[in-house]
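The complex appears here minus one protein chain, its other protein chains still in place.
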Amino acid sequence: MGVTCVCQVPVVEGKSVQQTVEQLHKRLEQLGAVKQGSFFVDCETYHATTNTGAQPSKLLYVMHNSETPLSCLVLFDGGPTLAADANFDVLMVKLKSHFQNAKGHKVESRGARYRYADFLIKVGTVTMSSSARGISVEVEYSACVVPGDCWNLMKEFMQSFLGPSVPDLPSVFSSKAEGLFAPADCMDTMNQYLELFSKIRKQQVLPGSGVR
Amino acid sequence: MSGVPAVRVSIESSCERQVQEVSLDGVETYVPPLSMSQNLAKLAQRIDFGQGSDSDEEDPNGQSRVSDWSKQDLEGEEGLVKFQPCSWPWDSVRNHLRSALTEMCVLHDMLSVIKEKKYMALDPVSQDPIVVRTPQVFQLISKKKSLATAAQLLLRGAEKLNKSVAESQEQWRQRDFNAELLHLRSQWKLRKVGDKILGDLSYRSAGSLFTHHGTFEVIKNTDIDLDKKIPDDYCPLNVQIPSDLEGSAYIKVSIQKQSADIGDLGTVSLFRKPLKAKPGSQAWHLKLEAAQNVLLCKEIFTQLSREAVQIKSHIPHIVVKNQIISQPFPGLQLSISLCHSTMDKKNQRASPDKTKPDDHLYVLEHNLHQLIREFHKQTVSSSVMPHPASAPFVPKRLRVAGPMAYDKSEISSLQQSEGLLEKIVKQAKHIFLRSRTARTIDSLASRIEDPQIQAHWSNINDVYESSVKVLITSQGYEQICKSIQLQLNIGVEQIRVVHRDGRVITLSHQEQELQDFLLSQMSQHQVHAVQQLAKVMGWHVLSFSNHVGLGAIESIGNASAITVASPNGAYAISVRNGPESGFKVLVQFPRCQAKDLLKSDVLQDGKWNYLRGPYKEVHWSKMEGRNFVYKMELLMAALTPYP
C-alpha cells in the first residue's frame, strides 16, 4: 500500500471516452509502463429508511476494490469508515428493510492496470448504469506511505503522461494533521474515489458517450 | 445185624516208608525200611531205662498183627477186642473205630424203630432262617459299586485340583495379559468397542487428514501349550493390523540419468532387511510401528501423487504405479517410489539391481517425513482458534485480510503455494546442483596444478541454498596473489557468483558453464599474479588488461595480458595468458644487447642504445620453477642486474 492519488481526466474534445482512454494507454506504454491485468472499483449507495424526520437520511456507500479483493470498504460521506470482509454484502442484504439500495446510483470504474517501476497506474472508464460518464486515473506510488513526502514526485510523474490536467494535493491528504505520522490508507483511496464518483454523478450525461 | 452186607473197613496204615524219590515215570522209590536191628536201636533209644515201665516191647511183628486184625470185619472183631489200656499204636484207631461202630449201631437201631412208626416219629425241626450266603456275583457288583463311588470321589477331587491349577495358570496368564495391555495402552490409543479392544495407529489425532482408518485389534494369545516350555518370545498379547499395512515400507528418492526406455517404469521393488527386534521391545510394538510407518509412507505417496497430477509444470510429472517421475533438469530424472514389501516368503528374492550403487537419497526421504509432519502440525496448531471466540474457524491471517484490506500480493503470500512435491523437487535440484558443483571444482583441482583451486564449503546451509568460497592461488605465493576469490551461492537452479571485485555473475545449472568460468578465472589469476609480483619485486606495470582484444579468439573467456618493466627500465616482460591458448611470455631487451639490430646513423647519442628494443620469446617450458609465478619471479630476478 502506498500513496494514491485519484483524479479525473476530462475527455478530449471531439473524441469519445474510449479514444481518450486509448490515448492515455498509448502514452503510458511509450513511457515504458507494462500492462498488468485489469482493475475495477465500484460503489453502491444505500440510504437509511428509518429517518426520524428532520435530518436527511444518511447515505451509506459500500465500495469494492479489485486491489483488495477480500475486503468491503464501507463509508459514510464525511463520517466514519469501516473495512470489513466480503460478507458485509450479505449483511446489507439482510438489512434491506432498514437500508435501501439505490440501484440506479451504482457507479463503477473499470480499466487496465499499468506498472512502471514503483508506480501503479490505473486508467478506468467510469460508468453509471452502463453509460460511460468519465475517465478516472489512479496513480499509486508504492515506495512511500507519507503523502507529504512524495507528492511532488507523483505530480511530476503525472504531468509526464496526463499533461495539463494534473490535480492538486487531494483533500484527504491535506486534511490530515501536519507533523504527525499519518500514513496513507486504503480508506483515503476510497474517499477520493467517492468524491470522484459523486462529482461525476452530479455531472450531466456526456454527449456522445452512448451505451457501452 | 446179620444179613446186612458187611461193610468192609479197610485200614491202611499211613505209609511208613518215606518217599525217597519220584522218578519221572511216577514210580516212587521208597526209603528202604529200617532193618530189625536199626529199628531196635531206634526204639531202644526211646526207652527210658531209668523208669520201670510196662511198655511192651515192640515186636517186629507188630505190623503183621495189625494187618491180620485189619482183615477181619467189624462184627467179628467185637468180641475179640480187648481193651488194653496200654498205648499201642493202633489203640486210638481201635477206639475210634469202636465208637464209630457204636454210633452206627445206635443209628441203625433208631432208624429201624422209626421205620415202624410205632414208638418214634420223625418231625422236622423248626429251622432257623438260614443265612443265605450271598452269591458271588452280587459281591462282585457291590464291590464294583463301592469302588466306583470311591473312584468318583477321587476323580472329583482330582478334577477340582486340576481346575484350580488351570485357573491359577489362567490367572497368571490373564495378569500377564493385563500387564501387557497396560503397557500397550501407555504407548498406543486403545478403546473398547463391545467386547473387542480396538486401537488407532493412524496420525489423525496428530493432525493428519488421510482417510485410512488405521484401526488395529488386540487379541489374546491363547495358542500356547501349558505343558510345553513357554518360548522366550512368548507374548500373551497379539495385535492384528489391517492387511494393507502389513510388512514394511519406505520412500525411495533417487536421481538418475534419464532412462531411455519409458517402458522400464513401473514397480520398483526394493527390500530392506526387517528390523531386528530391540531387546526389551515387544513383538506387537514392532508390528505397530512398522504398520504406522507404512501408513505414513502411503500418506506421503498419496499426497505426492495427487500433487503430481494436479500441479501444472513445464514438464509434467509421470505417476506410474508406485513411482513418481519428474525431470528436475534436462537429462536427469528424479524418481520417488513407495517401496512396500510384505513379509511373504515367496516374494523375498534378492534385489535385482544389486550392482547399481545405492543412489537412494536418504536426506530427501527424511525431509519428506518432516514435511508431512509439519503439515500435520499446522492442522492442529492453535492458530486455528478464533479470537474473538464467536468467529468462524478460519486461518488467522486470512481472517485479518478483510478488515486490514490486504492487497493481492499480501494475500498470495498468505496462501500456501507450494506443495510437498514442489518442495521435494526443489530440494532434490539443490542437492544435485551442489554435488555437481563440488564435483566440478574437485575435478578441476585435481586436473590443474598451477594455479591451485581451494574450495571452502560453508557449514551452515539451507535446504535450498548452500555456499562455497573458491580461492585461486599459486603455491608459495598465497599472500601475494589473492585477487581471485569467488563466493558461489548455489541455489535451486542457478549458481550466483560474487567476485571479489564486486561483479555478480549468474550461472545456470550447466556444468560446463561453471567449468569454463573457473578456467577463465584461473587464467586471469596468473596475470594478476604477475601484477602483484611486480609490485613486490619493484617492477613497474606498464599495461594491464583483463580482456585483450588482440590475438586469437579464445573459446572460453578472454585472454589477459600485462606488461611490466624492470626497475631500471632496461627490460620489460610481456605476458599474454589465455584459458586455451596458454602463456606467451616475451622479454624486451635494451637495444644495446640485441645483436641483430641495424646500426643506423639516425641515432647519434649512445644513450639511445639503452632503450628497450626488440622482443624475444621465452621458452617457458624450459624455465626452472615449479609454477608460473615462481618462474616469473626467477625471470624477473634474472633480468634485474645486480648493481
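For reference, chains read A and B in written order, and residue numbers begin at 1 within each chain.
We adopt the following convention: a contact is a pair of C-beta atoms (placed from the backbone, for glycine too) under 8 Å apart; a residue touches a chain by one contact, two chains touch by 3 or more.
The criterion applied here is as follows: contacts and distances are computed from a predicted model.
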{"item": "Chain not present in the shown complex, as UniProt names it (candidates \"General vesicular transport factor p115\", \"Peripheral myelin protein 22\", \"Mediator of RNA polymerase II transcription subunit 18\" or \"RAB2A, member RAS oncogene family\")", "value": "\"Mediator of RNA polymerase II transcription subunit 18\""}
{"item": "In the full complex, displayed partners of the excluded chain", "value": "A, B"}
{"item": "Absent-chain contact - pick from A:A83, A:I121 or A:V139", "value": "A:A83"}
{"item": "Options B:N95, B:Q152, B:Q171 or B:S205, residue touching the unrepresented chain", "value": "B:S205"}
{"item": "Sole residue of B:V19, B:A44 or B:A391 that reaches the chain not shown, by the stated touch rule", "value": "B:A391"}
{"item": "Interface with the unshown chain - residue positions in subunit B", "value": "205-207, 209, 303, 306-307, 375, 380-382, 384-396, 398-400, 402-404, 416, 418-420"}
{"item": "Residue ranges of subunit A at the interface with the undisplayed chain", "value": "48-50, 58, 60, 70, 74, 76, 79-91, 93-95, 97-99"}
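Basically, only the chains that are shown with their structure count from here on.
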{"item": "Distance between chain centroids, defined by C-alpha means - subunit A, subunit B (Å)", "value": "72"}
{"item": "Subunit A-touching residues of subunit B, taken from the complex the two chains share", "value": "398-399, 401-408, 411"}
{"item": "Residues of subunit A touching subunit B in the complex", "value": "1, 67-73, 83-86, 186"}
